[in-house]
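What you see is part of a larger complex, with each chain still in position.
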Amino acid sequence: MALITFLSDFGEIDHYTGVIKAKIHSLNAEQRIIDISHHIKPFNLPHGSFVLKSAFREFPEGTVHLVAVDSSSRANTNYIALKLEGHYFVGADNGLLSLISEKEPTEVIKIDTSDSSVHFAEKEILAPIAVKLANGAALSEVGSPFSDMKRLLNKKSRASRQKISGHVIHVDQYGNLITNIELRDFEILSKNKKVSINYGRAFSNQIHKSYDSVVHGESFHIFNSLGLLEIGINMGHGAELLGLDYDSPVTIIFEE
Amino acid sequence: MALITFLSDFGEIDHYTGVIKAKIHSLNAEQRIIDISHHIKPFNLPHGSFVLKSAFREFPEGTVHLVAVDSSSRANTNYIALKLEGHYFVGADNGLLSLISEKEPTEVIKIDTSDSSVHFAEKEILAPIAVKLANGAALSEVGSPFSDMKRLLNKKSRASRQKISGHVIHVDQYGNLITNIELRDFEILSKNKKVSINYGRAFSNQIHKSYDSVVHGESFHIFNSLGLLEIGINMGHGAELLGLDYDSPVTIIFEE
């Protein structure tokens, strides 16, 4: 039996997460469920996809990821399941699952939901499919091939010889600003050049090795465990102190 | 071994939930515990009972629900356990458990707590009883029959041929307003009549099929998965935008 992970924008003041877990356990009392987060901002696909993208590969292959972000029952919503990088995903066809990898899913199916009276799709549609997949069902057993999955585009950084232009794609709980500027681009382009990192009204010539390469209250610029440029204030709230937020532009300029 | 669910107003900045889980595992290392929520508003019995009522039936019969809402040790508090609709509940006799079903418990016992020095009743009294019940003990083994359980009354909607008058009983994390107006009453009374849904300064003639039957920013009125009238704003925070809150009156008027 594979693990089921559970990611949602359900929060914790309602019955929603409890009901989903109950449904799963009523279908398989022994099923293990790992919460990734239930604090995705309501309806926020970039937030949900960032967290899922940053976590899913750490789970064992074959894990089933139940994704309930902006997935409530709707007139025109399809529900899908797919296999991607050896993992299974179950969720609404709202585009979130198109954002978590640059690789293509090896298989996508549309879940058959003839019943138009569904009101809590995560419980009635997604949870049962997740349980089936965790117990070894093939995707082809739980739906029909689907080639028209909704696609969204991640905001990507743009790299040239002179600079890399990116954006803040996530503000974490410490106020650190995670950007879409990737270490692999930086390593290729920065060779033997002076670099200047520019954001808000600040700039710096330093890429640091760790969060505390600067003294308390100073800004750091590191490539983090995701291989992404992260900006923050050592022991401070970077977003507030630097006046940056989700989507703020960040640029690295290379000088010969 | 049955599941134990855990619902509380403990929040997550303290040691309280950790201690309860530790106690349970120290009594049965293999016991599985499912968190329903620890974000019930402090001491808020209507909030706690709404979440429990909306979730418990989804769990397998025989599940033990440990309820720690406004249950701290007190001079005059009794602790009870009961069986209701095939589920077990353990908590303080503060009325919450009288609100979760219109059915009567098939058995209620008062937990013997001779020790007046108890300071953390959820750990010292409730958790051990939950473990015993989950491991198959009968209610009669953990306490004495109790016929004087505290009763509270759910605020009910009132239905006549002309109208159904109800209230908001829960504001969910999206700002949607869940009322105590029930689909079964509506279906009987609305036949061949025009309906008018009235709340705050707004009204509508439409019951919708799903959250997105209206465009973004418009209000919807659906009967949700609980069979209750739910009002909100598609992709918006209904409570704020409509100026409604817990206990706000909502009325459906039927016109011949």
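Labels for the chains are A and B, by order of writing; each one numbers its residues from 1.
One rule holds for everything that comes next: a residue touches a chain if its C-beta (ideal position, glycine included) is under 8 Å from a C-beta of that chain, and two chains touch if they have at least 3 such contacts.
It should be emphasised that the depicted structure is a prediction, and the values quoted were computed from it without experimental measurement.
J.: Quick one: how many copies does the complete complex have, if 2 are shown in place?
T.: Altogether, the complex is made of 3 copies.
Assume only the chains that are shown with their structure count from here on.
J.: How many degrees of rotation carry the C-alpha atoms of chain A onto those of chain B, rounded to the nearest 5?
T.: 120
J.: Report the inter-centroid distance (CA atoms only) between chain A and chain B in whole Å.
T.: 32
J.: Under the touch definition given earlier, write down the residues of chain B that touch chain A in their complex.
T.: Contact set of chain B toward chain A: 3, 5, 7, 34-41, 47, 50-52, 54-56, 58-60, 170, 172-174, 209-213, 222-225, 235.
J.: State the interface residues of chain A toward chain B in the complex, per the touch definition above.
T.: Checking each residue of chain A against chain B gives 10-19, 21-23, 25-26, 29, 42-43, 72-77, 116, 119-120, 123-124.
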